[in-house]
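Excluded from the complex is one protein chain; the other protein chains are retained at their positions.
The block that comes next holds chain A.
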Amino acid sequence: MDIYFCLRQPLEMVDSKRMKTSSNFQWLLSSFILLCLMNQVNSQKKGAPHDLKCITNNLKVWDCSWKAPSGRDTLYEVCIENRFNSCYRSEKTNTKIPALLPGDHEISINPIHNHSSISKFILNEENISLIPDTPEILNLTADFSTSALHIKWNDKGSAFPHHSNVTWQIEILRKKKMEIVTLMTHNTTLNGKDTLHHWSWTSDMPLECVTHYVRMRCYIDDLHFSGHKEWSDWSPVKNISWSPDYQPKVFPEDKVVLVGSDVTVCCVIQEKVILAQFGKEKCSLIHLDGENVAIKIYNISVSPTSGTNVVFTTDTNLVGTVIFAGYPPDIPQKLNCETRDLKEIICTWNPGRPTGLLGPHNTSYTLFESFSGKNVTFKRAEDPADISYQLFFQMIPNWEIYNFTLNARNPLGQSESTILVNITKRAVYPHTPTSFKVKDTNSTAVSLSWYLQGNFAKMHLLCQVEITKSNSVQELRNVTVKGVEDSSYFVVVGKLSPYTNYTFRIRCSTETFWKWSSWTIEKQHLTTEAIPSKGPDTWREWSSDGKNLIIYWKPLPINEANGRILSYNVSCSSDEETQSLSEIPDRQHKAEIQLDKNDYIISVVAKNSVGSSPPSKIASMEIPNEDDLKIEQAVGMGNGIFLSWNYDPNMTCDYVIKWCNSSRPGPCLMDWKKVPSNSTEAVIESDQFRPGVRYNFFLYGCRNQGYQLLRSIMGYIEELAPIVAPNFTVEDTSADSILVKWEDIPVEELRGFLRGYLFYFGKGERGTSKMRGLGPETGHSDIKVKNITDISQKTLKIADLQGKTSYRLVLRAYTDGGIGPEKSMYVVTKENSVGLIIAILIPVAVAVIVGVVTSILCYRKREWIKETFYPDIPNPENCKALQFQKSVCEGNSALTLEMNPCTPNNVEVLETRTVVPKIEDTEIVSPVAEHPEDSSEAEPENHVVVSYCPPIIEEEIPNPVADEAGGTSQVIYIDVQSMYQPQAKPEEQENDPVGGSGYKPQMHLPVSSPVEDGTAEDDLDDTAGYRPQANVSTWHLVSPDSPRSTDSNSEVVSFGSPCSINSRQFLLPPKDEDSPKSTGGGWSFTNFFQNKPND
């Protein structure tokens, strides 16, 4: 029979695509064919076994089952044809057969009581499904403190014939509703033995809060099995729950978490939680089983010092926990190990980034030395603020190299840092030496001693001595001493100066230098005195009377005195006698001895407390100079003067240059300087030198113990301009010349070598403005200058001057340092008489000649002149035509005179002076004349009377200003305007003054001060500020003080703002005093404010 059977469709398909893709297609095809055939068979043979299906769970035994007609109890015989008739009997419709080899095998199932319905199947391994046994969780435990679940199970690998890979799926569920939390995969290998497996999972939610369930299944991926592989069934579920006590609790308790992580905090409670709070923030609740709730905190930030509180509040209760969020310890930075005493190693480090965790969660440090295996633990200081990260490690004897590892640990992690150090060579940082002392050894050496703690027995110490001399010069000296343990050290420091203040301090290191210790405190020390190293610098001078020899010496400099000089001894010895002066006190630096003119050798000795200096000797003899010495001139370089001379082999001892201020009286000695005999030049410098002062320098050469004056030099350190002008006088004056004579300037006032004079002269008179410009600097063209470079010249004659003219003469002296001040004088030249005579005679002569010539000419041309200038006049009486003309003229004249019989009138105008001269005609009537301002300024007496003929009109203008000023003025004017400007209105005339006195469109409003009659007017007149366009004078007609001002106060409001330019009340001042409106508008504004305070 050629029958195929269908394999059972697996109940569950797992997510393994690998398995599906290889077998599903074949399976589908087979199923389809099988179904077709089954129908055929069933139609032929009803009641035969069919639908044979085989599975395996261990690859050793196949479990085959088939379907049979129901309702009959039949015994089946299953035979595998190829296996020598190996048959298995079964009372059920299934049986187990050993696994068959790959390939097709014919299986016949024979119901024993029904031989007619034997079914035959072809069975192949490819049609077998491998479904592992359901795994079983042997043990599920929980670590509540870490929220970890630990699962243990047996893989039952012994049941499998060969090695296979197994995939385990573990599902975690939560809450009573069994909500899936996670599905994890775990891979292992079957190795033919039963093996226990462990697996752990950490929950984000504390396990105490809710029941957690676990189940698992597996999938065996056997490479040798070609059949269909499927997942096992899920194992039975196991759960973990916390048995709460009656107290509500919050989990996790006191947990330390990493900053930035997410944390779930839950509360196990029997009451309803109404509020959850994390720090200050309120959190939304996640409801768990029962009344239990949880909150989730995302991206947690660093906690404050005492941690962050999480609080759950119910109606009656409050529970909470503390979360500490921080960082794991940073790698210890700058780990450094060194020793100060070679007994103990100090390792220091910087903890790096703060962990944010304090108290019990703080970082703990352990220092581990790997060669010795020793370690020390960091003990936190009592005061956390004063923490210094250092650990002390006791040195091991004879051990040089140490390998340190510093481990930092806190609940969130650990880190470490290592250092390998050769302690004796590269890590000795000695303590600061103590007990530092300085003691005298001699005048040029001291001994230093100090104590240094530490075991330096096997090495040398390198110490540095800092020597500061008189707080200025510093010197460092290195000394090496042999090291000892905890002991004092001594060194001698030499090459010091006697009697000198030194400051010493010291620091040490080892010879294999690593670090200097700190400096010791400074010690000051004065070295002891020694005898003066040289005799004082000596000079001598004969006194002015030549009887006494004055011996001078200079105090010894401190480096030669070697102590405090107490006294000097002076002795003068000749072949015959010796005179001496002893114990001359230190402050005295000269001595006078009466000597004859013999040759003496003078010896000066300086003495201090230790002894006397070598004598300093000088001969008294002065060798006369054969030649007359010229006095030379020299100018210095600002701070000194340079002198040079020719080399003279005769000079065997030395040269001496002495100098003095030439202008001072007394013996010429200010200072001296000795230079060696081989020198030919010297620079003389002294603090006493001043610019503009003349000094005399004398160069002496020493020969055979006697001094000879070689040169005499007069010089200045620096030349300056003369401080005074030379005195000059006029010796003689003529009509065209002046003779001037002047005197020398004293040396002290000259302040330099005189180089010449500048003489200025020009016309000028004393006291005139011109004179001021007649200076040498003005560059006036008519000023003449004479430069007199011959300084011996003392007179000057100025010629070619004008007679009887005033001249200004100016004389100035100059040096190389500049031109001195001027001295001026005015001189008038004498009169030149000849010139005067000529000046008179020539015009007289010219006039006479002109007169004579004119007379002659007039006489000769007298007829022409008469015709031209004085012709004969005809007699009018002989001309009739002229008679008519005459009558006409007379008639006109008569008419005019008859029409206006001329009666002289007086026009009297009161006017200011400035205005009056402009009135050239009575027709011009200045509007200014009518202006009250001007009227007030006019002087009543100052009036002009103009005579004229026309009839007069008299008008009296009431002038309030004039009235109030107490005076009256009456303007009587001719009504000219009425003639020429008949349209002009009186109010326009009143407005005219406004325009006439310049633009004054606005009016000063006396707002703030109560206005009184007189002052108000003055204020208004003087004000040039803002004014309403109104006639100013009318505003003053009614003052606020007047009774009417108060009367009309009620009308103010209706008038509007008085300061408005548009207001007609202001623009049309009252002509009629009876008009109440005008009056009110005139003063109301002021009054309004005046009355305001009284309201």
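Keep this in mind: a contact is a pair of C-beta atoms (placed from the backbone, for glycine too) under 8 Å apart; a residue touches a chain by one contact, two chains touch by 3 or more; residues count from 1.
Just so we're on the same page, contacts and distances are computed from a predicted model.
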item	value
Absent chain [UniProt protein name; select from "Golgin subfamily A member 7", "Cardiotrophin like cytokine factor 1", "AP-1 complex subunit gamma" or "GTP cyclohydrolase 1"]	"Cardiotrophin like cytokine factor 1"
Candidate in contact with the missing chain, chosen from A:359, A:413, A:557 or A:835	A:359
Sole residue of A:187, A:200, A:305 or A:487 that reaches the chain not shown, by the stated touch rule	A:305
Touching the absent chain when the full complex is considered, from A:64, A:80, A:250 or A:798	A:250
Those residues of chain A which, in the complete complex, touch the missing chain	250, 253-254, 277, 279-280, 304-309, 311, 316-322, 358-359, 383-386
